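Only a portion of the chains appears, each positioned as in the full assembly.
Which chain is which? They are A, B and C, in the order written, and residues in each are numbered from 1.
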Amino acid sequence: MVHAVYPGSFDPLHNGHVDVIRRASRLFDKLTVGVTHNPLKSTALFDIEERLAMVRESTKGLSNVDAESFEGLLVDYMRARQAGVIVKGLRVISDFEYELQMAHLNRQMNADVETLFVMTATRWSFVSSTRVKEIATYGADVTKLVPPATQRRILERFGALQDDVPG
Amino acid sequence: MVHAVYPGSFDPLHNGHVDVIRRASRLFDKLTVGVTHNPLKSTALFDIEERLAMVRESTKGLSNVDAESFEGLLVDYMRARQAGVIVKGLRVISDFEYELQMAHLNRQMNADVETLFVMTATRWSFVSSTRVKEIATYGADVTKLVPPATQRRILERFGALQDDVPG
Amino acid sequence: MVHAVYPGSFDPLHNGHVDVIRRASRLFDKLTVGVTHNPLKSTALFDIEERLAMVRESTKGLSNVDAESFEGLLVDYMRARQAGVIVKGLRVISDFEYELQMAHLNRQMNADVETLFVMTATRWSFVSSTRVKEIATYGADVTKLVPPATQRRILERFGALQDDVPG
């Protein structure tokens, strides 16, 4: 049985993430979305419970997918959960370099873990959590970029859309 | 009539920016240098009035160029000003990836806006506002990197040049 | 009046090209699609007349667009046609580096010419003439990748589609 983990901060979850989760869930027996929890850093927009809830609501149709938070190093978490595959989404070159570096480092620290890169769908390749937060901060519409579970929380946080922004 | 906007923080304006403005001004009927204003962030070295003044002084020979500050999302500003073209300077790969991502996102949010990339002249391709600030902080000479309007303000801010730095 | 040239071999014209032409035609007074003609090289799949015809058929709704073939250096062609802007589509990093190098070189050879980069739409960012030819060679369907004017000529050249390939 291959157990894969898709790690990230998911602050917030966007459509590119959901796309990776959906496709990875078809390839592995079990897929855990691992939401990184850093109690010392307070820069996250959404707290760990909100982020876990977004993932759970958005993946409830996928029976072999669950979500969990973890602290510390990813390789330690993989070992504790006896998971053998790290799944990462690839969008652009800068992702690639960082991820390749992390993958080499993770492999050196835990030889039993394998990192697999999944391509984000073309239409979501330009979406990132940073952009979503930036757009949301200005009260603009993120409907096309995030799943409903994220959108609802963004509305609660930032209030109703501005009138001059098309729906 | 094609109205183009060249957005940026211009903190401060350097010769690479001036080069892009000069060339873009020949291609479009009107060019607005849009200086991003974020009243909540206080990390800028020069305030919005100083940055607008630098742009205005350095472009006063170009009759179809003006400068304005704006807050919020670029696509909303483009819509409000009925401007159809975003002009961006390209220097290096990392610029390119970020700008391409932003351009795709902007197009999704406002299908009527087009992003055009202008190549920065080879001799300015290594100049950035971050480097200019770093050099100025240590009291070194930035004469070759910025227009007089920027240089005067840097001198006012950081004092006279150190003796051991060649003019 | 700004006269722009969109140069390329267009062997064959695909949807990414058509997308660039359509958007560039809205930004410049006149847009000439410059099809490079190299009578010594015989590696092109379609001859110069076929390639010009594909462009003309696919752009006939755009009144300020025409198509022409040219031999020799692009800068010489720009000078002969008194055109001031080279338009290039940007898809990926490797495009970017090559195009940036060419743009710097062209500027050194002819200071009056400006190169502007237009972003190819996300959905066509992975299409290239090389891939289209490769797919067509194996008799697979290119309907979604090229305009009708290209598709008809591909069918004439490579025969009807194989049965096992979905429309």
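The rule is short, and it goes like this: contacts are C-beta pairs under 8 Å (C-beta built on N, C-alpha and C of every residue); 3 or more make two chains touch, one makes a residue touch a chain.
Keep in mind that what you see is a predicted model, and the values were worked out from it rather than measured.
Taken over the full complex in this file rather than the chains on view, the one protein sequence occurs as 6 copies, with 3 of them shown.
As a working rule, only the chains that are shown with their structure count from here on.
Among the inter-chain contacts, the highest number of C-beta pairs connects B-C.
The greatest centre-to-centre distance from chain C, using averaged C-alpha positions, is reached by A.
In this assembly, the C-alpha centroid of chain A lies 38 Å from the C-alpha centroid of chain C. Residue positions of chain B touching 2 or more other chains: 93, 97, 100, 104.
On the chain C side of its complex with chain A, the touching residues are 93, 122-123, 125-126. Per the touch definition, chain C reaches chain B in the complex via residues 2, 23, 26-27, 84-85, 90, 93, 96-97, 100, 103-104, 107, 114-119, 121-122. Residues 92-94, 125-128, 131, 134-135, 138, 140-141, 144-145, 164-165 of chain A touch chain B in their complex.
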